[in-house]
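One protein chain omitted, others in place.
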Amino acid sequence: MPHLTRRALPAAAFLAAMLAGAAGAQTTTVRVLHVEQNPTIVAYWNDIARAYESANPGTKVELQYLENEAYKKKLTTLLQSSDKPDIIYSWGGGVLREQVKAGVIEDLTPAMDADWRGRFIPAAVQAYTIDGKVYGVPMHTSQVGFFYNRELFAKAGVDADGIKTWDDLLTAVKKLQAAGITPITAGGADKWPLHFYWTHLAVRLGGKPAFDAAIAGKGKGFADETFVQAGAVFQQLVDLKPFQAGFLGTTYPQSSGQFGDGKAAMVLQGNFVLNSMRVNAADKKGLPDDKLGWFAFPTVPGGKGDPSDTLGGLNGWLVTKGAPKAAAGYLRFFSEAANQRIAAERGFYIPVVNGTQDAIANPFLRQIAQNVARSKYHQIFYDQALGPAVGATVNDVSTDIAAGRMKPAEAAEAVQQAWVLAN
Amino acid sequence: MAFQAPPWLRFVTGRVGPKAGVALLFLPPALFLFTLFVALPMGEAAWYSFYNWNGFGSPTQFVGWRNFDLLFANRAFRIALTNNGLIIAVSLLVQLPLALGLAMLLADRVRGATTFRLIFFMPYILAEVAAGLIWRFVYDGDYGLIAQIWGLFGVEAPHLLADPDLAIHAILGVIVWKYFGFHMMLYIAGLQQIDRNLYEAAHMDGATGWQIFSRVTVPLLGPTIRLSVFFAILGSIQLFDLIMPLTKGGPSDSTQTMVTYLYSYGVTRMRIGFGSAVGVVLFVICVAFAFDYKRVAMRHD
Partner (left out) sequence: MTDDAPSPYETPVTIAPVLRYGVLFLVAGVVLVPLVATALGGFKSLGELRVNPFGLPAAWEWENYWGILASSRYWQLMGNSLIIAGLTVILTVAAAAMAAFVFVHVRFFGATFLLNYLLLGLMFPAATAILPLFIRVRDLGLLDSYWGVVLPQVAFGLAMSVLLFRNYFRQLPAELFEAATIDGCGYVRFFWYVTLPLSRPILATTAVIVFVHSWNAYLVPLIMLNRDGLYPWPLGIMVYQGEYSTDWNLVLAFITLTVLPAIVMFFAAQKHIVAGLTAGATKG
């Protein structure tokens, strides 16, 4: 693959001119590595890639898929290879910070400053800014909440609108169990689906101040009362045995499929679970929108977090060091409002590009987009926000609590220990 | 037909004499590869294990014995050690007697012996990854054999691989399934070396079947048994490929072995120093075992 000279990205016009110049000489291939399992979304991305190619002769954009878990495990070794892909999928956060520290991610600040930055919601660019420099191109946002099956809720006589507090949730679980329905499905084998419980409880219990204090190493850090309490409250749910049989051996795709098949009444997931459900349900469709419901993660009495706080993702793309200029050029094109509106219209995800929000047709995505926009504290997934080693520990301990193998205080202590070691 | 040494070769051999010449020509490839990819990395593992390092740049943050302290204080690593011990125990106490018993049944030209031997050996030639996936299917609570059997009684099947208390036992079953055929073949080869007249003599002396087995067969099989034990233990210590498709060390670390632990806590988190410390512990265990075993158990072989 011929690499063009490595230099800070020039302004848009110059970039276009350079690309045009390079085009005549040879074919440049941009390799994009992503984790999207849903073929409709991949087809949509491919359409954008083809459009980019025809506007930029001599450039080829190649999309490569790697399964989510395999991707996260591979990323650590992948980035050390000289043969790494040009564009990689990212969750931002501490993982991004370490990648930047390692010097494997291209700095996009000059191009962003030129006229690119203005396209995005400010918070989205902020999530990819480290020490004042922009290292990524944000794509979509998401929120974690409970999706539920309306039919099963009706059967058990549970009113979803009434689930406001943690105790309401526990009551709902008991009612569903009494009706012979599996209350919740979770992909425990992949661990991160379970860490949503522990971390969202921490968000509800301590809000932004608790997280900031832990990061700053104030008090006992992640071994502080908030995080011990998060484990203890999660334990209350675990004690009810709310999850499907064998949930510790179920992967995220399998669990999405189970929810789509109507095997469990609820799933705590980001809105991306809708895509996963459609691919993995036995009928390849899953629950239709009118049988689906959504409610926000319940509050905990006495919690210091604001009920409008959200836990979710802010995902995007990174350009790796040594990638051809066309990589950034493609992402510029990709993030044009006209292209991202399509994702909004078809309900693939919630784009973070201005002028797309009004196009969101899917009712759930529309609601979630509003939630995130209104939220003053959008906590990025802990397993990404805290970096690879600490994030993995959060996933471990959440799973251990769910498995009944760890006490809340031990869990918080383990996370704090990992944090101290990594920083 | 005559071999014409190329000029460069004649140069080498001519200068230093044929003996040194062939040594200089034939030894370096093996020594070079071995040094570069086995010996040096092992030495580097010992070096890295004293550092906190994510692989980028060069290791600078010296942490002394901290990686080792953390390792032995770690719950998952202790589980891994226990599991390795359990795997060794089951290999020795279940797998080897089973293999020996079947070898006794198949050592002679009984009808169908060759076919049975091949069938029993088949799991051994399957890749661990494939065998693991096959058993993941068998154990699957929704689709597998277990689900089927439990379904007959109208009960929901246990999800063996998802239960922290049961998963390791399910894996032990797969280990026996996968490797007993190999040990059986070793024993068959050993049994065929035994002089049949000895059996006859023992029989004439009025020895019972069990007496012949315990006083004649087993002692004469000694070298083979010691070898089989050696391979069973060394293989058990290194177990990795089979666990990954089954459980990846989960649920809740209940099926970690030392090598899966090294992979999930060292490689995928890019903690080179910590992972190297695991490697060093593994190395010490392997080498100490190999030396001691050779010295104590195999000194007569």
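A and B are the chain letters, set down in written order, and residue numbers restart from 1 in every chain.
Keep this in mind: a contact is a pair of C-beta atoms (placed from the backbone, for glycine too) under 8 Å apart; a residue touches a chain by one contact, two chains touch by 3 or more.
Worth saying up front: this structure is predicted, and the values here are computed from it rather than measured.
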Where the unshown chain meets chain A, residue by residue: 37, 64-70, 74, 77-78, 80-84, 251, 253-254, 257, 280, 282
Hidden partner chain, residues of chain B it touches: 2-3, 5, 9, 13, 18-23, 25-27, 29-31, 33-34, 36-42, 44-45, 48, 55, 101-102, 104-108, 110, 112, 116-130, 133-135, 137-138, 140, 142-145, 147-148, 177, 181-182, 185-186, 189, 191, 194, 196, 199-200, 203, 209, 212-213, 217, 224, 227, 231, 234, 237-238, 240-241, 244-245, 259, 262-263, 266-267, 272, 275-276, 279-280, 282-283, 286-287, 290-291
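Keep in mind that, in the parts below, only the chains that are shown with their structure count from here on.
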Chain A and chain B: spacing of chain centres that average the CA atoms, whole Å: 39
Residue ranges of chain B touching chain A (in the complex, touch as defined): 52, 54-57, 70, 76, 141, 156, 158-159, 161-164, 167, 247-248, 250-254, 267-271
Of all residues in chain A, those that touch chain B in their complex: 72-73, 76-77, 80, 98, 101-104, 188-189, 191, 245-250, 388-389, 392, 396, 399-400, 403, 405-406, 421
